[in-house]
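Everything on this sheet refers to the single structure shown next.
One chain of protein is taken out of this complex; the other chains stay put.
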Amino acid sequence: MKIETYKVRVQTEGYGDIHDLTPEGQANVKSGGVKNGQATFFVIGSTAGLTTVEYEPGLVQDLKDFFERLAPQDQYYHHEETWHDGNGFSHVRASLLKPSLTVPIVDHELVLGTWQQVVLIDFDNRPRKREVLLQVMGI
Amino acid sequence: MKIETYKVRVQTEGYGDIHDLTPEGQANVKSGGVKNGQATFFVIGSTAGLTTVEYEPGLVQDLKDFFERLAPQDQYYHHEETWHDGNGFSHVRASLLKPSLTVPIVDHELVLGTWQQVVLIDFDNRPRKREVLLQVMGI
Partner (left out) sequence: MKIETYKVRVQTEGYGDIHDLTPEGQANVKSGGVKNGQATFFVIGSTAGLTTVEYEPGLVQDLKDFFERLAPQDQYYHHEETWHDGNGFSHVRASLLKPSLTVPIVDHELVLGTWQQVVLIDFDNRPRKREVLLQVMGI
């Protein structure tokens, strides 16, 4: 059994900025030593999350709009009393979406649909340098 | 260490149609070669998701109603500008719920509560033939 840990670094703009991690993820899986197993993506930090989406400009905007309706930025958050950094909405959205995503690997490939990309959504209220761990486990 | 990959095929009706994957999942885990480890369910495609629920008709309806309130079908989605296929709401709901679910295996069984079933929710706006990968890893 092999375990490989990669660091995927992403410079984001925050405010629901969405980045496609699929090309770098697939490249790591293809060149790595695991033929069958699973890949776990995990974003370090509590104001970003991971999921899959058909990565096209319309849906990128739809997801931003959706999270803004769900947990509006201009609403009052008690988090403000602790840090006064104005990103309560970012934390709530990130906890809902969660920082982890596991994708099966079959024959040296992440098994995804044609229109299904692995994405990082950064909910913070400022640009961030993000580190996503990609951990590959299998045989 | 062993890895087994099963394909669970489901014919859905779309529109929040919910299918219980537990019986087929448990059967595969019981007859397979992994005694302790984990099972990762992953639905291929970007308009469906996986979770657990007490699978009874009331909650099945409640979940449909809930997702309709959360991301209404009749709202405008920018996804429409790209494909004109009317399923922006399906993509947004699926990205929120996510395509992946990992359940521990102890002693040849998925460890679930009595009232906790693994379900596929198909959010698309038409019937679909879905393929859910069930990947079992362990010893």
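In order of appearance the chains are A and B, and numbering begins at 1 in each one.
Here, contacts are C-beta pairs under 8 Å (C-beta built on N, C-alpha and C of every residue); 3 or more make two chains touch, one makes a residue touch a chain.
Please read all numbers here as calculations on a predicted model, not as lab measurements.
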- Tell me where the left-out chain touches chain B, residue by residue. 1, 36-38, 51-54, 56-59, 61-63, 65-66, 70, 96-98, 101-104, 106, 111-113, 115-116, 137-139
- Task: Identify the residues of chain A touching the omitted chain, counting contacts across the whole complex.
- Result: 1, 3, 5, 40, 42, 44-46, 70-71, 77-83, 88, 91-92, 94-96, 98-100, 102, 133, 135, 137
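Here is the rule we use: only the chains that are shown with their structure count from here on.
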- Quick one: report the Å distance separating chain A from chain B, using the average Cα coordinate of each chain. 19
